[in-house]
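Pasting a structure here, questions to come.
Missing here is one protein chain; the remaining ones are kept as they sit in the complex.
For reference, chains read A and B in written order, and residue numbers begin at 1 within each chain.
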Amino acid sequence: MTTGPLPLQPKISTSTLSVLYGAKAAVKNVSLDIPANKVTAFIGPSGCGKSTFLRSFNRMNDLIEGAHIEGSVRIDGVDIYDRGIDVVELRKRVGMIFQRSNPFPKSIYDNIAYGPRVNGIRDRKRLDEIVESALRRSAIWDEVKDDLGKSALALSGGQQQRLCIARALAVDPSVLLMDEPASALDPTATGKIEELIYELKDRYTIVIVTHNMQQAARVSDLTAFFYLGELVEFDETRKIFTAPSHRQTEEYITGRFG
Amino acid sequence: MVTKKRRLIGAGVIGISAIAALAIVGIVAAVTGTIVAGGWSTLSWEFLTAAPSEGMTAGGIFPAIVGTVFLVVMMSIAGVPIGTVTAIYLCEYAGTRSVLARGIRFAVNTLAGVPAIVFGLFGLGFFIQFVGGGIDRALTGGAELRWAQPNILWASLTMALLTLPVVIISVEEAIKTVPQDLRAASLALGATKWQTIRRVVIPNSLTGIMTGGILAVSRGAGEVAPILFTGAAYFLPHLPTALSDQFMELGYHIYIMSTQSTDVDATRGIQYATTLVLLLLTFLLNFSAIYLRSRIRARQQRS
Partner (left out) sequence: MRSAISRSVDPAFAQHLNTVSTMKQHQHEATRLLTRADLRKRTRPAEFIAETSITGIAFVSLAAIVMIFIFAFREAAPIFSQPDVAAGQVQAPIEEQETYGEEMVASAPESAAPGKESARTDRDAEEGATLENLLGSVWQPVSSVPKFGLLPLVVGSFKVTLLAILLAAPIGILAALFTASFAPRWSREVLKPTIEILAGFPSVVIGFFGLVTLATLLQSVFGYTYRLNAFVGGVAMSLAVIPIIYTVTEDALNAVPKYLTEASLALGATKWETALFVTLPAATPGVFAAVVLGFGRAFGETMIVLMVTGNAALLSPGIFEPVRTMSATIGSEMAEVVFGDTHYTVLFLIGAILFLFTFSLNAVAEIFVRKRLLRRFGGG
């Protein structure tokens, strides 16, 4: 059902994408368009392939031996699995936040400055600016501005995760992938992360994997439900949570399985 | 029901195994005690800083200490970087099906079991005869024997090879304790593989690299067989000044003094004290390695 050329491309667009580990497909034949400057949530029972799918957007799956894809992933229309694509450059533009906060065992400052530094920025003043703006944007500046030299590991779990978000922002990506960013945090810290996500979507396209349906309902504009590696339903979050069109989606949302 | 007979046998079994365990403690105490008791009175500042005198029946062991330090330093310079880089290759670059990696793993395992004396033979056949002989032929047409002889360079290189597996194995162990999360974080920020290794992996395994180095030094300081005919000297009137010089060494000095000295009984004190010095040196090295390793393990458990 072709509707002719669209006025705008989706930010991320997959077409019949399968991700395989050896012969086993973790993601099967998924076509999905993710709009820019929105929060899109991936939900589904564990092992449904939502994380694997997410990791195909910045090619983190490449690091797993034997993993490969079929189909395509396009970001702003650029096929990111094309031969001529530089994975390192891709990852600078598609940032990722992991399930477990993973700050480097360095100072807060050095954590944020890591990305700019590997990009060759040496100038101290410039780095200072980047660090401050990244920390401000991730709403943690006021909490840490006086101890930038302190070890990042001394921060609380929630602060560490916001630090990791700041670290990703410091490279100035246009897409942020979040793989269950709040699953290890208490409700207060989770709330702060969710608030942050809401504020960030003005500037970034955010894709978040979560097993927490309330979270998906709270933060996302769109929700995709995955089951056994397949995309079951993709729609506005409001619709998914009020009037899902698939029985499986409804059963998962109402907690009958998962 | 635990019968009386069963209980009796049980006590016997536990008793015998406890005696075996106790025996080990006893052995260590006996060896250490004997050597400390025998060497303590001879050990003095002068003993450590003076050269042997009166046909090696008096004086100190300064040249042997210096020789040992030279040996392990040169050995470390040659072996630790290569071992470290090899471990980095094995952990970070080699795929699971890499032929080179499998070859290295097999070779390292094999090497770890090869008798020390065989390394000495290798040093003689390869470094002295083959390489040294080659250099001499190239420089002087073989007229002058300079490099085709035992010296501190060949001894150090032989020892570097002996300790290579030690370095590779402990650095590998340390690199494996660097959490995968950190590598992923770095790569996701757009760092390249080498940037990730240099800025994340290596700084976080520095303790392990140091442990590997210390273990290698400890092993190198204690082994005598590989240097028996690759460079150690019975007695030298001067300290080694060139790579082509021979050298005195603590372990070799113990061996020589206790088996081939002109008056074995008169020099007992010197022998004991030299052994004590070597023992203290290896203790110190091993304990610092054990300490560092326990810190790595603690980190591993935390993450």
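Just so we're on the same page, contacts are C-beta pairs under 8 Å (C-beta built on N, C-alpha and C of every residue); 3 or more make two chains touch, one makes a residue touch a chain.
Predicted model only: the values in this text are computed from it and were never measured.
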* Options B:A20, B:A143, B:A242 or B:A298, residue touching the unrepresented chain -> B:A20
* Asked: Considering the whole complex, which of B:V224, B:M248 or B:L292 touches the chain not shown?
  -> B:V224
* Asked: Pick from B:A51, B:A64 or B:L161: which residue touches the chain that isn't shown?
  -> B:L161
* Residue in contact with the excluded chain [from A:D76, A:E143 or A:E250] -> A:D76
* **Positions on chain B contacted by the hidden chain, ascending** => 2, 6-7, 9-10, 13-14, 16-21, 23-25, 27-28, 30-32, 34-35, 38, 82-83, 85-86, 88-90, 93-94, 100-101, 103-104, 107-111, 113-122, 124-126, 129-130, 161, 164, 168, 192-194, 197-198, 218, 221-225, 228-229, 251-252, 254-255, 258-259, 268, 271-272, 275, 278-279, 282-283, 286, 290
* **Absent-chain interface as seen on chain A, which is shown** => 1-3, 5-10, 13, 15, 31-33, 35-38, 75-76, 78, 80, 84-86, 88-90, 93, 174, 202-203, 222, 231-236, 239, 245-246
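FYI, only the chains that are shown with their structure count from here on.
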* Structure fact -> Chain centres from averaged Cα atoms put chain A and chain B apart, in whole Å, by 49
* Structure fact -> In the complex, the residues of chain A that touch chain B are 58, 60, 63, 65, 88-89, 91-93, 95-96, 98, 100, 102-105, 114-115, 117-119, 164, 167-168, 171
* Of all residues in chain B, those that touch chain A in their complex -> 95-96, 179, 181-182, 184-192, 195, 199-200, 204
